[in-house]
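I have a structure I would like to understand better, so I am pasting it below and will then ask my questions one at a time.
One protein chain omitted, others in place.
Up next is chain A:
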Amino acid sequence: MAPTTRPTGTPTKLEQGAGAEAGVGDSPLRPDGTLKVTGEFAYSSDMWHEDMLWGCTLRSPHAHAEIVSIDIGEALAQAGVYAVLTYDDLPTEVKNYGLEIQDTPVLAHGRVRHHGEPVALVAADHPETARRAAAKIKVEYRELPVVHNEESALAADAPLLHEGRADHHSPHVPHPNIVHRQPIVRGDAKAAAERAEAIVTGEYEVGMQDQAFLGPESGLAVPAEDGGVDLYIATQWLHADLRQIAPVLGLPEEKVRMTLSGVGGAFGGREDLSMQIHACLLALVTGKPVKIVYNRFESFFGHVHRHPAKLWYEHGATRDGKLTHMRCRIVLDGGAYASSSPAVVGNAASLSVGPYVVDDVEIEALALYTNNPPCGAMRGFGAVQACFAYEAQMDKLAAELGMDPVELRQKNAMSQGTVMPTGQTVDSPAPVAELLRRVKAMPLPMEAQWENVGGEPDVRALPGGLSNTTHGEGVVRGVGYAVGIKNVGFSEGFDDYSTARVRLQVVGGEPVAMVHTAMAEVGQGGVTVHAQIARTELGVARVNIQPADTRVGSAGSTSASRQTYVTGGAVKYVCELVREQVLERGRRKFGTYHPAWATAELLLEGGKVVTDGGEVLASLADVLGDEPVEAEDEWRHRPTEPFDLRTGQGFGHVQYSFAAHRAVVEVDTELGLVKVVELACAQDVGKAMNPQAVVGQIQGGTTQGLGLAVMEEIVVDPGAKVRNPSFTDYLIPTILDTPTIPVDVLELADEHAPYGLRGAGEAPTLSSTPAVVAAIRAATGKALRRVPVRPEHIVEV
């Protein structure tokens, strides 16, 4: 049996002694910040275990094929190989997994549905040995016709991606190659269209963006004495993984013990399983620890991407710019497996109007099953695609009406009290017009920043940068605006809760808080914020954040801009429970010494129990003594409800989040190259829990939106094959592509949320893309209906 020693490179608790000045609203440094900047932080790919094996995945070279036969003989015979597994080796009747619909095979069974689908696994004593053995597995394929767009997917004789569907969406979809369809009908769009004095329509397209996180999928599975397995893994949601892994292994959940290892970014791409079950299977079969690390090439096949979309929109308005109606149809390509497509459809539909007041709407959003790469969660989650289209429409409408595009938006901007197309009333601040006003009021960056008096131009400030394509020739500046709306938290009736365990005890004479959650720290800074919350609520300086694992209840997903809200809310709530117990103990111990114990509002501050008048009653150390106080509980945001399947009506979302951008670009109009000079952002965050971190989130989201605007796309050919699975050809912005990003943070409290905060991580990714494209349109006069904008689109050759 394998040793049960702890592997290296796994997380230890993060100690934070930042002092009392590091509570909610302060900007203490990240506890893992220095380690990350100096290269000492252990990411999941850095883990090592004595005697461990390396796992390798054989993937399909075809987008759609029947597996005629698999011969593992030669691979198994290779020296150093411990196991070769195929579908036939799966230990239980559960052979599929999936976030919502269990349609994804752990290993392909008789058929592969997309390029790069896992077919077989190898464990060997060296990664190279494993790779070579995998190459010796002989798989005979018979290629099948591919389904790669709406037309081929919904044709009468289209091959079905999943025959005999029995999932809960299958009864209401018009075609079995549609994962989910959500219409929303409100008011009477047809009648309202009669009142319109201007109507604009448009077709838009969004390419397939990748999360492009830098830390590839990786983890380490260690078999345990009790027949279970310990899995150290980079993920976004430990408990959702656990729920999918355990049944496939045939183990009860308590025998699959999961610990979060160092996560190198996520952005939605780690919501679905990648190598988790594979590593566990190999570990259980070989009895040895098994590590799997994807390389960059494999990573592009190892996770879902952002849904590419085709969007058709119609907006009408009166002459004075008041919107009369909106009709739209949004077709998302979900690829071969469902992943989170149904929820992405719900978002795309319910947020398709944008942050505007329109009473009469007809909306349809759907996701297809195709042989393209599976698509699922990525920052912005269905709202990104819609925002690109409705914001393009707003500019088109403004042009049609001869109005200023910002004024048109402000005229129709939603506010607190606005009724969404779903019938839900927005019941917290929605400062859409104000955000636009703020970005517009910011000073514009200087013209022609590349000019050097008497010297060579600074090409870094020009389109093309150091590639030296222009010294100012053909360069035209453009300015564009956009604003967007994103939901926060899980929607449509999902029981979206988080669990926290908090312990307060005396260590070395000083009160120390220990916070334990299963929250996945993927870079967002939750570990910093949890400590800030504990300091504020418990009045301590020192906080230990325990490693995230499944020894504590679920913290939900690190996605949907929800972690500070929900797990932060849970930490706050449980700290309050701890505080009550502490005060209770104080009253018992010292109540007789001072009447204020019984009568005053008591607080924990600076390591002491104080009255609301500031009088010190006792030190926390004295109240606690040798006995810690501990509490654990779940915390939920207010419930939501599903959207009606025919009308789309329902209180579907917990909270809304808003950001606006102004983009300033320089475009080389002859070569079609773009330099984004500045991307100013204004966003309402309700409460800036950590002002420095929230600005970082906004700048990061803004940059990811810029990437979609001008460069980021996974290119899939009509045969459904991926053509650019590398950072050589899938381009993400470098620091030279990243503009100055001034950020104006508003703090208008949402009374429903802890501290009044508003989820912040996604909204800036929405409006960044359309703002950049609007600016390019302003510079070039081109229609630019598709992102990413390529040089060819600008020069139209």
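We adopt the following convention: a residue touches a chain if its C-beta (ideal position, glycine included) is under 8 Å from a C-beta of that chain, and two chains touch if they have at least 3 such contacts; residues count from 1.
Quick note on the criterion: contacts and distances are computed from a predicted model.
The subunit not displayed here is recorded in UniProt as "Xanthine dehydrogenase family protein subunit M", chosen from "Peptide/nickel transport system permease protein", "ABC transporter ATP-binding protein", "Ligase-associated DNA damage response exonuclease" or "Xanthine dehydrogenase family protein subunit M". Summary of contacts with the chain left out: across A:Q78, A:N295 or A:S415, the touching residue is A:N295. Here one chain is not drawn; of A:G25, A:P159 or A:G465, the residue touching it is A:G465.
Taking the complete complex into account, A:L673 is the one of A:L90, A:L673, A:L746 or A:A760 that touches the chain left out.
Within the full complex, the residue among A:A77, A:A155, A:V715 or A:A783 touching the omitted chain is A:V715.
If you put the missing chain back, the residues of chain A touching it would be 131, 295, 297, 456, 460, 463-471, 473-474, 670-673, 675, 710-711, 715, 723-724, 728-729, 731, 733-737, 790-792, 795, 797.
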